[in-house]
Structures are given as C-alpha cells and as structure tokens.
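One structure is given below, represented as structure tokens, and several questions about it will come after.
Complex shown without one protein chain; remaining protein chains in place.
Showing subunit A:
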Amino acid sequence: MQPQTSVLSNGETQVTQGSSSTSFETKPMPFIHRFITNWLITDPSLSEKYHHDVPSQAKKNYQIQPHEEMKFIYFFGGRWRSLKQKPINLVTGVLAIIPAVIFWIFESSWVWHQISPSLVIIFTYFWVLSFTLFVRSSVSDPGVLPRNIHIPVSFKQSKVDHAPDEYFNTIALPYYKSEYDGVTVKYCTTCHIWRPPRTSHCGVCNSCCSNHDHHCIFLNNCVGYRNYKYFLWFLLTAVLSSFFIIILPFIHLFHYKLVASSEIHSIHQSIRENPMSLFLIIYGFLCGAYPFLLLCFHLFLTACNITTREYLNYVHGSNGQATSKHKQGSDGFINVFDTRSAWKNLYINWLGRPTRLAAVKLSEDFQQGDLRFKKVYPLETFEV
C-alpha cells in the first residue's frame, strides 16, 4: 500500500495510508462531476471531499479555505465569486430581467413601428450595459487584500504571542501638500496587514478591501477599488433603463389621444388592451426609485471624492448629527482626497480609476506554505 499525500482545503498536507488496489480501489470521479465541483462551482470548504480521487493534483488558490469564517464560493475556476449568504443578488438579477423581457415581448414591437426603432435599440443597449455591469459588480473582486503580509513576529500554532503595542495604534502620516491634515493608517488585527487609507475590513466578507465603499447586500459583494466604477455605471444605466420602462409604456397607454382614428377612446380601454404597459409603469417606479436615490447619493459622494463609509462615519457622525466637513480640530474630519474640483472628483471615480491586478490571483496554483491562505488568529493586546 502506497501512502497518499493530499492537500486539504485549509492548505495543509495530509499523508494517509493508501488503500489496497485489489479490494478498496477508489473510483475516479466522473469528469462531469469534477468539472462541476472543481471548476464551475467551488466551495473551498468542501474542496477536499471532491479531491480524493486525485490527491496529488495541485490545487488552485480558490480551492483553499483557510478557516470557517471565510464565506466565499467561486465560479468558473475562481474567476467569479460570491458569498455564502442569502443570494439576494440573484433576486436583484431576476428583478432586472423581468421588465426587460416583458418590454421586448409586449412593447418593443409597438415602439419599433409606431415611434422609432432607435428607442428599442437604445433601451436594449442600456439594459444590456446595466445587466453586464451588475454582474461585473456582483461577482468580481472588489479589491480584497491578501492576508498575513505584515505579521510582526514569529508565531506558533497559528497564534501570535506578544503582539507589539504599536500595532494597535492609529498612525497619522503626512499627505500631499498637507503636513497637518494627513491620512491615517491602521493595522488590521484580523488580516494582519497595515491598511492603507480608505481601506476597511468588511465584517461580512471577513476581508480587508481597498478603497472600501460599502458592502452591498443587493450585489452580495463589497464595493471597493476594483468594482466601484462598475457599480456607479450600473446604477446610472439601471435608472436610465427604468426611465425607458416607465416612459415608453406611458406613451403607449396615452397614444390614443394623439391618433384621431384610434379604436381606443378611454384610458380604461387602453389599459384593458395593454395591461402590461401599466404593469411596466408601476414596476419601473417601484424598482427604479431606490436605484435613483442611490444614484443621487453616489453622485454627491463622488463629487466630493468621499466614500460611503467615510461619509457615514465621519461627516454625518455616528451619533446621527451632521458634522462640518471642513471642521478643524481633534475630532474634525478633513477629506484630504477631495481635489476641490467636482469635475475632477467625478472623473476619478466614474472613469479615471485604472484597473489594477488582483492582489490575490485565485486561478494560480496553490504553493505549499503560502501564508496568505493560512489561518492566523487575530492579534490580541493582552493575554486572557
């Protein structure tokens, strides 16, 4: 019997006695089964269960689950991600698809022939943009930072003893042309990294995210450096699509007033003839209201180059009272990233931010001993 070496989902190696080839031979998993569990949809916490037939096969980074608090599941070989939570993003996607399908079936033909084909094409383009940007915002890496990069001392058994006191301080550093109103960096005791400014630890994802704006339950994903642009344009195109969903059926319902030879003579008759038009108008208002308000809010935030988190924590204040944005003093928040030009701020957030490489490439082969995928307990200031 040959011993078999397998890589567990937490990255550690396990050596087990191999089974005799005559009586306990493990049947190889069918290709379709392996395809579904190891590439199409991968839950890292269940990865070792589906890897037993090829124990020595190299694992990919996305198949490693350091500890139970990590809640990600991956699709298409680690290229898409989501959280193991209520799939509200699926509901959001379905809510986005329903009005488009109804429009194409019941309204598009009338709009194409009675008003203009361009309106149908423009609506379709906005809707496709909106949906693809929604998918991109929902399943792409928001800017998750690698863990365990800045562990200060040696550690044993996944625990760092005698953490330095300095690592529990908030550090103020000078900013560009501002030696008095600087930026702050703070050590994340969970991820064991010194967080750059505007980086925050998301309690839902249990990860630090670069330029963290907020965790969106409708996307089931954080909104951060790498997908904020797509989130903003998703909001805008969703609102524009909603306008089309409301306005075009509205015109359809009241078109009888513009045509003398119409067989329809009242609004009630028009609604009876075209019930889906009324449905779309109501649907558009109900489902477009929240994205519209959110879009207005983010237009304001991006014009000031401030994140949702910063606004709620510092500008609006945790006690519910608004504080002055430019209030000086020990508890005044100064947004040093505001370029003082609304157009520049808008440009940076809506278009300017270049795409960065993902800090952790999930589709790469997992390297034994890679500490980024190992569980290390949070730093503590004192021994209990």
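We take it that a contact is a pair of C-beta atoms (placed from the backbone, for glycine too) under 8 Å apart; a residue touches a chain by one contact, two chains touch by 3 or more; residues count from 1.
Note that in this section contacts and distances are computed from a predicted model.
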"Exosome complex component RRP45", "RING-type domain-containing protein", "Ras modification protein ERF4" or "Essential subunit of Sec63 complex (Sec63p, Sec62p, Sec66p and Sec72p)" - which is the UniProt name of the missing chain: "Ras modification protein ERF4"
Of A:313, A:368 or A:381, the one touching the omitted chain in the full complex: A:368
Touch criterion as defined above, residue of A:128, A:267, A:289 or A:312 at the omitted chain: A:128
Contacting the left-out chain in the complete assembly, out of A:105, A:312 or A:351: A:351
Touch residues of subunit A, complete complex, unshown partner: 128-129, 131-133, 136, 140, 145-146, 148-154, 162, 164-167, 171-183, 185, 193-194, 196-198, 211, 229-230, 233, 328-330, 337, 339, 347-348, 351-357, 359-361, 367-369, 371
